[in-house]
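The complex appears here without one of its protein chains, the remainder shown in place.
Chain lettering (A and B) follows the sequence in which the chains are written, and residue indices restart at 1 in each chain.
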Amino acid sequence: MSPAKSSHGNFFEDFRLDQEFVHAVPRTVSTGDTALYSALYGMRFPIQSSDAFATSVGLPCAPVDNLLLFHIVFGKTVPDISLNAIANLGYADCRFLGQVYPGESVTARSRVIGLRENANRKTGIVYVRSTGYDRNGRPVLTFVRWVMVAKRDIASPSAVASVPELPRIVSADSLLIDDSIDLCGYNWDLAGSPHAFEDYRVGEKIDHVDGMTIEEAEHQIATRLYQNTAKGHFDERLQRESRFGRRIVYGGHIMSLARSLSFNGLGNAAFVAAINGGRHVNAATAGDTIYCWSEIVDRQPVAGRTDLGALRIRTTVTKDVPFMQVLESDGDDAAVILLELDYWALLPARHASYE
Amino acid sequence: MSPAKSSHGNFFEDFRLDQEFVHAVPRTVSTGDTALYSALYGMRFPIQSSDAFATSVGLPCAPVDNLLLFHIVFGKTVPDISLNAIANLGYADCRFLGQVYPGESVTARSRVIGLRENANRKTGIVYVRSTGYDRNGRPVLTFVRWVMVAKRDIASPSAVASVPELPRIVSADSLLIDDSIDLCGYNWDLAGSPHAFEDYRVGEKIDHVDGMTIEEAEHQIATRLYQNTAKGHFDERLQRESRFGRRIVYGGHIMSLARSLSFNGLGNAAFVAAINGGRHVNAATAGDTIYCWSEIVDRQPVAGRTDLGALRIRTTVTKDVPFMQVLESDGDDAAVILLELDYWALLPARHASYE
Partner (left out) sequence: MSPAKSSHGNFFEDFRLDQEFVHAVPRTVSTGDTALYSALYGMRFPIQSSDAFATSVGLPCAPVDNLLLFHIVFGKTVPDISLNAIANLGYADCRFLGQVYPGESVTARSRVIGLRENANRKTGIVYVRSTGYDRNGRPVLTFVRWVMVAKRDIASPSAVASVPELPRIVSADSLLIDDSIDLCGYNWDLAGSPHAFEDYRVGEKIDHVDGMTIEEAEHQIATRLYQNTAKGHFDERLQRESRFGRRIVYGGHIMSLARSLSFNGLGNAAFVAAINGGRHVNAATAGDTIYCWSEIVDRQPVAGRTDLGALRIRTTVTKDVPFMQVLESDGDDAAVILLELDYWALLPARHASYE
């Protein structure tokens, strides 16, 4: 046997500060991918669902959902960065830099921006900035994440610790939106939800009401759609020996389920413009029913735009306990929280509609 | 919390006679959607499967399967019409008005054409005519359905009852078929089935032989493909408290399974031209194995056409009991019937083939 041909991924001592990774695998995102993505979550946001609706707001056709793009770029980083991750600790400063359309070929690169061995010397934290590129090398999204990675050898010498300073939130000033987009043409009737940017107030909480039960086949198909190779999602035999005892559902699948469920209450949150942070508090497993609610954390204009505004939204995802029940129990105690996702969404402003 | 932002759907007292709904969500149907649809059911009808075959009968490319179009339009009506439905009581007068091709953007509207409160005052029947439109506002299919909807408040005053007259069947005279279609070019060998319009006789029964076992992931993916938000298909926790005790499989998924299985015996039933009626007698659940058989109820020419004719077909779908076993038990007693679907299909006439 030649173990050298197959990869077991990088361990903590394999990473160097400023190291650059050109990730496999280049990928063209097709309408086949967007259709499957939509059917895995039941997405209903109109700009991503309909070419005709997208055209009515200035786009050439329905763009690829930003979260699908995020999951695809994220997936590419897994074999190099997190195959031996014990935990995905966080995301920061995730910014979407422009719409991507079906037919686009995407690649991804990462740079190591921080390293810190843990006190137990068995693991360390790796910080990377990952960026996705279109066919012409133009960046389409960028984000930082940090993961706890196992060491191959506990005796390996420790690099000098270097922890990057990361923005706690993406500044509303830095949100980018394509010049071609003009939400004055937004058709509120067809979109199905009457609530405009102006209708949300800071501190408001929104119950997304509906629940969705997870199946093994669904999260596996989703994770493979993202070409994400994290073993914990696929290998039931291996997972039996893990602390979970079975395959886990985590990360992108939960984020997109929450995004889809949030349509009921945030139906005009047309674009995810940035992700301030995400905390996967617990893993789900097949059979869990996912619920979520959101809190409006901030509300900001977008520079140079009167047709839309930005809401900072914190969505909490739980399993098996809908929000009404959480409220009744006077706190979050009743809920097993899976994810807290803090993001900026762009919504059409009502006053800007054509008259 | 602001319950106002999220929707809990309409209750019986929310509907008004002649009320019009512009449904969310506009949707472009792509080859990604048709590929997934095909793979969920194993569709094999050649015109919808092959661009080359479709071209040979006069179409520009393989059209979107009429039932997929029906499910998509139906799905759009759910959040407004039937989110609080206790039962889908029936369909009538469903007519397909022209072929739709991948890339088409579809929208849907409904009008309330009847209302009748039930004697118990807890529920009422809502009758709607729903119509799907293409990008240019041309109607592509229309149908009536009626559902039993819960009242929010049993004390709400009752509207004056108004029950529409509905055609028991779609008249063969009113079946529409695109002028561009010419089934004289139909390649019987490639289609795989030798039986032409002329070969079926009224009263004939056809055993579709094969069975297919339903999985949770499959009906969920299908239902989300249709952007149908009916809770009973998705929320296992909620359904545990229902009379079913678990998620149910119902409606479109059963119809399309039956259509696919019917290829064995009705392989040249090229187009579903109209649905006269459908009765979902029982709900299925994951793990059930679906079988079906059909009876030829009527056989009619189509005005102005010699290349094809219309068969009225009544398909009975059962769970876990194939038709041979039903026959042996001398009646339907052995079978749990899920669906009785009464529709018009168009089949090529043999005599019209090019010579």
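Definition applied: contacts are C-beta pairs under 8 Å (C-beta built on N, C-alpha and C of every residue); 3 or more make two chains touch, one makes a residue touch a chain.
In this text the structure is predicted, and so the values were computed from the model without any measurement.
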Point to revise | Identified contact with the non-displayed chain, of A:87, A:161 or A:238 | key: A:238
Revision key, fill the gap. Per the whole complex, from B:10, B:30 or B:315 the residue touching the absent chain is B:30
Point to revise | Option touching the unshown chain, where A:225, A:272, A:321 or A:349 are the choices | key: A:225
Study note, to complete from the structure: Per the whole complex, from B:15, B:41, B:70 or B:344 the residue touching the absent chain is B:41
Check your understanding: What is the set of subunit A residues that contact the non-displayed chain in the whole complex?
Key -> 1-3, 5-8, 22-28, 30-33, 35-36, 79, 103, 105, 107, 135, 215-218, 220-225, 227, 229, 231, 234-238, 247
**Study point:** Hidden partner chain, residues of subunit B it touches
**Key:** 30-36, 38-46, 49-53, 61-62, 187, 189-193, 195, 199-200, 204-213, 215-218, 221, 264-267, 287, 289, 293, 320, 323, 327
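As a working rule, only the chains that are shown with their structure count from here on.
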Review point. Approximately how many whole Å separate the CA-defined centres of subunit A and subunit B?
Key: 36
